[in-house]
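Removed: one protein chain of the complex. Kept in place: all other protein chains.
Then we have chain A:
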Amino acid sequence: MLAYMARRLAVSIPTLLLISMMVFSLQLLLPGDPALAIAGEERSPEVLAAIREMYHLNDPVPVQYWHWLTGVLSGDMGQSIRSRMPVTELIMTKLPVTLQLATMAMIIALAIGIPAGIVSAVRKGTAWDVGANVVALSGISIPNFWLGIMLIMLVSVQWGLLPASGYASPLEDLSRNLQTMIMPAFVLGTGIAAIMMRHTRSAMLSSLRADYVRTARAKGLSERVVVLRHALRNALIPVVTLGTLQLGELLSGAVLTEQIFTIPGFGKLVVDAVFNRDYAVVQGVVLFTGTAFILMNLLADMLYFLLNPRLRA
C-alpha cells in the first residue's frame, strides 16, 4: 500500500510540473505587457525598466520560470496587482467559501444520486427507472447557469423564499450563510447527482447480475440485504472514485454558478482576476486548483485501492 502510494505520488510530480509550466506560460501568452499592467499610471521608461528588472521580465523564459517556481514552492505566488495583497492570502480567504460550497454540493449529489441510481437499477424498466433516467438526463443537459437563473427567478424573485445574493460567512451569520449557499449548492449538486445516478445505476446493474448476488439470494437473504450489502458494496467502489473526482472539479471553482449567486469563492476570484489582467492571481488560483484536482485524483485512486480487497493485498 505504501509503495503503491509512493509510486502514485511520484507519477503525479511530472503532471504537477506540467501544470506549473502551463500556468506560468499564461503570462507569456496573454496579450498585454505585464510591466505596463503593474506600472499602472506611472509609465515612464525608467519605471517600466525598473519593474522589468524587479520581476525578472528581462531574463530568458526558463530563468523566469525558475524564479517563479522557487517562489511558488516557498509559498510566494506573487502579489495581486489590483489589491496589492499576496496571492497566497487571497486564495486562503476564498478557500473556505469554495470548500463549503463544494461540500454542500457533494452532499446533495450523494443524497440524490446514489439512492436514485439504486432504485432505478433494482426497478429496471419500470416507471421509476424511466423517471429517474429522464430526470438525470435533464440534470446532465440543463446548463448550471440556466438552472441557477431559473431558481433565482422562481425561488428568490417570484416566491421570495431565499436571497439571490448577499453571501455571509458562516462564522458571522450561519443562517444567512446557509440561505445564500443552498441554491448554488443545489445547482452544482444536482448536476453531479445526475452523473452519480447514472454511474450508480450501471454499476448496480452489473453487480446485481453477478454470481455472488445469486449466491446471496441462495442463502435466503432478504432482497434489502442482497441489494444493499452484496450488490451496493461492490457497485460503490467505482462510484466513490467518481465522486472524489467530481469533488476535485468542484474545488476548482464553479465559475458561472458562483458568478450568478455572487458567492465570493475561487470562481469569482478567477473571473475578476482575468478581467483585471491580474496574472499573478490567475496563475495562483489555477495552480492551486490544478494541484487540488490532482490530489483528488490521487485520493480517488487510493480510495479505489482501499475499498477493493483484491488490490489491497
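Simple rule for what comes next: contacts are C-beta pairs under 8 Å (C-beta built on N, C-alpha and C of every residue); 3 or more make two chains touch, one makes a residue touch a chain; residues count from 1.
Here is the rule we go by: contacts and distances are computed from a predicted model.
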> What does the UniProt entry say the missing chain is called, choosing from "Spermidine/putrescine transport system permease protein PotB", "Peptide ABC transporter ATP-binding protein", "Ferredoxin-NADP reductase" or "Septum site-determining protein MinD"?
Replying inline: "Peptide ABC transporter ATP-binding protein"
> For the full complex, which residue in A:R7, A:R84 or A:K219 touches the chain that was left out?
Replying inline: A:K219
> List the chain A residues touching the unshown chain?
Replying inline: 210-212, 214-223, 225, 229-230, 233-234, 237, 307-310, 313
